[in-house]
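Here it is, the structure in full.
The excerpt is restricted to a subset of chains, each kept in its original location.
In this document, chain identifiers A and B correspond to the written order of the chains, with residue numbering beginning at 1 in each.
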Amino acid sequence: MSKTDLHQTLLDICADMAGCNDKGAVANYIPELAKVSPDRFGISVCLADGQQFSAGDATARFSVQSVSKVFTLAIALGRYGDGLWRRVGREPSTHEFNSVQELELRKGIPPNPFVNAGALVTTDMILAGSTPAETLGEMLRFVRQAASDDDILIDPAVAASETITGHKNWALAHFLASFKNLEHPCERTLGVYFHHCAIEMTCEQLAHFGRFLAGFSHSPSLVSRDNVRSINALMMTCGHYNGSGEFAYRVGIPAKSGVGGGILAILPGKASIAVWSPGLNKQGNSLLGTRALEALSKSLEWSVFDSGR
Amino acid sequence: MSKTDLHQTLLDICADMAGCNDKGAVANYIPELAKVSPDRFGISVCLADGQQFSAGDATARFSVQSVSKVFTLAIALGRYGDGLWRRVGREPSTHEFNSVQELELRKGIPPNPFVNAGALVTTDMILAGSTPAETLGEMLRFVRQAASDDDILIDPAVAASETITGHKNWALAHFLASFKNLEHPCERTLGVYFHHCAIEMTCEQLAHFGRFLAGFSHSPSLVSRDNVRSINALMMTCGHYNGSGEFAYRVGIPAKSGVGGGILAILPGKASIAVWSPGLNKQGNSLLGTRALEALSKSLEWSVFDSGR
């Protein structure tokens, strides 16, 4: 496929998405996020040869929210390796992303690092030995380095908004603490968690960030090849909460979504893709973002399950 | 990699597996299967160029059991397309392979076609308009054609053994019937189900069978490219029951296991792999089979999540 074709495909997808009547519902449980228009849509793709193509609102900043669970996982995996799995599992969840009940059934061990409870645990692990400010600094450095872009910031208003209204996350943190699966006071771990969820990025920045997961030679070498495989595997089986099976079936690309409407999708060796549209489906994943990735995967045969790669 | 290397890798894996102390527990709830020695181990790999390499007990017949869920899914998907998903879901299960409780929570819609309840539904669907004998005949023809081998048979003793002792499957069938998600009498659907589970194959036959899922050009064209992608996706997210996340993480190859100890694993465009060892881990998947696939994936970087493919 010529590069021109890819750009045209992105423009076509962009136009198709604009024509959709059902754009999902913008997350309303974080007041700051509820202000964004569901009509926004952006997409950006980085290729192995270093080229990048974009369409739509690809330079608009959005709140990465749960996409930041990839950041914490990458850092925690680098620091703790398989020791990580003593405190969190690797299995998909059949419950909602902020479910408490499965945490009770599993005696305080979250099913995987991509549900809220699991990311609270990885956050708690990378907090060890540092202050919250230092930990957030380390995360920002990691993200900026991977994205080769220093203009990536945290929106304090979003973090503050969630600190006040995020009762389910407070419940999860206290619940983890009751099983002694948090080492720091709940408010400290939650503080870091709410702030890294509030990192703002554009599609272009996020696609750039994902290059190390696609294994591109021009990407900064931040994570071992083994850990890259591990992160991609977890994105495939757990990246879309209780809609992960559906996403794997329709799209076939490892990916992680956030309630801000962003999705980071990685086609190993071939492409790092970021898409954003704030309207969500009932599992809490971007409705148009998912559709766009399905269209992209179908039209280019970009699926890890396709022989034609 | 040269072909000689692949053969040597298989021989090495074979030797490593023989040296393992813990070989898992042979399924004891089907009396006929309990007779097999846990020391058996075989592996076979078909490549895109048509070559096949094997090691160990690769020509010994074993009971495919739940690997046959791939057969019923392939046939049902071909016949009903997306209509299939009205009666069965596409999400991983966090319960045991024969769990009843999640069927109750989901009001009679099994989570996916690779747990027992889901395969009962796909079996029921391909029974429509045919007698049990005709349906089993169709399945055998499909399997033989895909494997390019007519010497594939059903072991009636295994089928009879399970008919008598398979109380959980009887419970699942009646439960599905209570939700009107079986169209045929329980004993008829179960009869076909128990018989296709009792198909016997060797690793060499099963690896040969899998070529169409790997998308090899020399494979009989039995299923559309779209459906191949769909089946591979489901094998990745749901192929190992409540151990699917762990398998994706460790191995990174779409695969389906059976309690007979067999696993069919598909690396799209590159390899169709069959492995067999009857001892099971606690999720009901072949213990050595899983380890062997992990070793193969690691040493050859055969993971769909690796950029190096």
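Everything that follows uses one rule, which is that contacts are C-beta pairs under 8 Å (C-beta built on N, C-alpha and C of every residue); 3 or more make two chains touch, one makes a residue touch a chain.
The structure presented is a predicted model; accordingly, all values stated were derived computationally and were not measured.
Participant: Hey, this file places 2 copies; any idea how many the whole complex holds?
Facilitator: Here the complete homo-oligomer in the file comprises 4 chains.
As a convention for this text, only the chains that are shown with their structure count from here on.
Participant: Would you pull the chain B residues touching chain A in the complex into a rising list?
Facilitator: Chain B reaches chain A through residues 89-94, 102, 111-112, 214-216, 225, 228-230, 232-234, 236-238, 242-246, 248-249, 252, 254, 268-269, 303-309.
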